[in-house]
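With one protein chain held back, the other chains of the complex are shown just where they sit.
Naming follows writing order (A, B, C, D and E), and every chain is counted from residue 1.
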């Protein structure tokens, strides 16, 4: 019995490639081309075409956006909040992307275990504190929280980005945990 | 000073209608036509066209879907999990929709305060218990949880729906709390 | 099978009117006269005459008291702390009284879901923050908490009132939850 | 500076005996006669005559009641739930009464620190588990909880007593913590 | 059936004195000589000679050390943090030692129930606040916590002591709870 049989990637049925709509097959082909493998999240969401399209549209709008919050910093927010939610897939997969984007091989593990002691700038600490607050107790977000971020030079637009990334991965973490979504083996070693 | 000035609908800037892309203006016009007013969520998300499009695509895929889990039951899941997250907007707005779809004027308040004592069938209680678990501690979801739902005749497809609705509103609640999004006055009285 | 049979108002036996002592029957008659219906709390507590007398004596001493903390504000404290305790009866019944006394049809729902985002004055926010602290972690109440209330002009007498109302409904919420006490249908719509 | 000056018995003003209404002075005289000292709770509540009357009426109805739940067992419920609420006064004062009523000099300390490891019968363990549930998360009380108590031969009347004692001391603990009410030195050593 | 049979001192097997290594028998003899009885912790750990040696070596290094933090204050930290962990043995046994070392018969009970309202100096309050933080959420310890202790004149060496005592009893409490370790009857009354 091989690895994949012993360890299925989801608690739910996973479709075969040729069962998928054309646009989703194209997206899978593109990521395979770029990354060299297909992250499991594509396979497990694909049986719900409308949901996977919406998810990646949301994801790309927030995670691929240029701006003062760098792409590496966006991944930091994902890793910190996914760790709060004990999401195996997101911590491992986005930890890999964080290592690569930040060019810091130890940062993802630090952020996942306890961001308070990680090698971060004060501005990055403030970003993660806000992201984690949105993840854990968003109903207590108040004007003082926003003022603390503005003291680091952040605009409304950046504050929205931090909160929205934490919110999107609140969704993503719950879906991955619902499925017991298994990370690809590749992610564990990328960027170390 | 009028009501809207004293009580802004969001902590973040809200665009004017004529600043919005055509497709979003059309969506706003359609909901105005159907509901008789524009729910505030449309105004406050509209300055981020890609995000609002993705959000409503995801929302419609899960909330407008026909099937064994009725539209009223989908709203129950929204109200129960949004109450856990203390989301003012979602409890009030989806509470109104729940009253209308379930034709039960008292159910939304019951579910919001303590679904364990609400007037629900055992199958509905099981649905909400699962949705709330996904909302609060999704990393503990296990095979026994799924078996409990299957004992009520639910399929994988329905179980996914429950979890996905809880996950989507994990996002939605955090965005609304980030903004301090204010419900329209209309929602408080609809369906009572 | 009618509504009351399907949905009993308590997990415990409820006496008939003619089984009750004279003074309790008189109190029930008075509230029926004034409100137009008998709130269920009177029926379910009545089989313990000494307890119901003590409860309403305590209740009236705190809730009917004139003073700088208005009767509407006393109801706000009840609603905010009863929501913390997920008490179906108290949130619905006192929410109705709050709407009527404050002449604000939306305030009760706001306070119940997240008082931090409700339409309140800073002094009212401070009152509710203190009441909720007494409800949730009274052993941490300290001199700084009292100083914060005094900064809003409150006296020792008013501070006691806030704490005592939170304490009385800590009792009341637990009794109502013990019984699964069902609110009268009338409360859901009063004052909207 | 003497002991009482350094350590006031309440954060709030305490009236002199001759400022009190006749009935409360009589109650204080009676307890002084019986116990040999006046428990501080009488002094600190006395400036609110209606509240102290209601409190002791409620207290006596539940704590002095004969029946299958002994007076010692009623004190156990008080000690276990007051420990959950970190109420200095109630654990010390009712711990003393528990030692005397149960004639077990070590039981109060055991129950206060961790009732799960205390020297109790299975029926007493079930009583305390239920009382603590009412103290901590009464909204989750359900039919299975009541069935567990009935399996120990308990009636509805006894179940109500357990829940009502836990509820009354939810009030009492919060009042004592609000005041930082100081136990009399006598309580620490009674019954050891 | 005698007391010890009904109430074993541990869930795990307890060796007889003549089964123990010579050095551990000597230590037991010495404590018997000094205290007049053998604290049960010696019996229950003795079946693991290497562990008991290491435990008492660690214990003596921290608890018998002279210095600005007095031996009584070291016991305060033990009692406060052991109460947080609901450790029956440690609260009772070290409560006794605290009463004796501090010559204050009521302090141990106060610290165990709610140190925030205990008769302590501001410096002692700061010590216990830090010890309890290390016990409950050490990953949030930060430079501001250390600065707060330095403001009371404490050195790095003293701060380490507070943290290390809280850490050692994090171990000790868990071992005692694992065993359901029973305190000797003598401890309940010593120093009162």
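Throughout what follows, a contact is a pair of C-beta atoms (placed from the backbone, for glycine too) under 8 Å apart; a residue touches a chain by one contact, two chains touch by 3 or more.
This structure is a prediction, so every number in the text was calculated from the model and none was measured.
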{"item": "Where the missing chain makes contact, among the chains that are shown", "value": "A, B, D, E"}
{"item": "Contacting the left-out chain in the complete assembly, out of A:25, A:71 or A:88", "value": "A:88"}
{"item": "Contact residue for the chain not shown (choose from E:72, E:100, E:129 or E:167)", "value": "E:167"}
{"item": "Chain not shown, touching residues in subunit D", "value": "114, 116-117"}
{"item": "In subunit B, positions touching the absent partner", "value": "139-140, 142"}
{"item": "Touch residues of subunit E, complete complex, unshown partner", "value": "11-13, 48, 50-51, 53-55, 57-58, 60-62, 85-88, 134-135, 138-139, 141, 143, 146, 156, 160, 163-164, 166-168, 170-175, 177-178, 180"}
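Here is the rule we go by: only the chains that are shown with their structure count from here on.
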{"item": "Chain pair with the higher count of C-beta pairs in contact (B-D, A-B)", "value": "A-B"}
{"item": "Interface residue overlap between copies subunit C and subunit D, same or different (over half shared)", "value": "same"}
{"item": "Label of the chain whose CA centroid is most distant from the centroid of subunit E", "value": "B"}
{"item": "For subunit A paired with subunit D, centre-to-centre distance based on mean C-alpha positions, whole Å", "value": "51"}
{"item": "For subunit D, residues that touch 2 or more chains besides their own", "value": "86-88, 139, 177, 180"}
{"item": "Category of the chain touch graph - line, ring, star, complete, other", "value": "other"}
{"item": "Interchain contacts (touch definition) - all pairs", "value": "A-B, A-C, A-E, B-C, B-D, C-D, C-E, D-E"}
